[in-house]
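Omission of a single protein chain aside, the complex is shown with its protein chains in their original locations.
This part shows chain A:
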């Protein structure tokens, strides 16, 4: 009986640890999305729109999930350094420059990207600020 009790307590502890781990990650995701939304409104929405719809041929929409997936490791560079090359989004070419946002810290870049890549029909999950630092090193290739 005693053995049974101990093992069940042990099992319960393990499950709760796993469960809390999962919810921690989920919480991080929710936190990043919440902070990222504010940054998006302040810095991105002018051109890319409330629903990520873009603006004519001046600013591309952020709703092309395939583009987002294929260019995920370059997104941090786009935000921090701006874009000065044509990009093909939803099969259309966009040639306007995007301004750089050097004032954003790595964690802010991570937050705004988590918001964008999990909104407007995208579902890329979590993106940590460590990954932002790593991706930024590879910018000038």
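General observations
Assume contacts are C-beta pairs under 8 Å (C-beta built on N, C-alpha and C of every residue); 3 or more make two chains touch, one makes a residue touch a chain; residues count from 1.
Following the convention adopted for this analysis, contacts and distances are computed from a predicted model.
One chain of the complex is hidden; its UniProt record names it "SCO family protein", one of "ABC transporter ATP-binding protein", "SCO family protein", "Putative spermidine/putrescine transport system permease protein" or "Glycerol-3-phosphate dehydrogenase subunit B". From the set A:31, A:46, A:73 or A:105, the residue in touch with the chain omitted from the display is A:46, counting the whole complex.
Residue in contact with the omitted chain (choice from A:39, A:59 or A:132): A:59. In the full complex, chain A contacts the hidden chain through residues 45-47, 49, 55-59, 96, 99.
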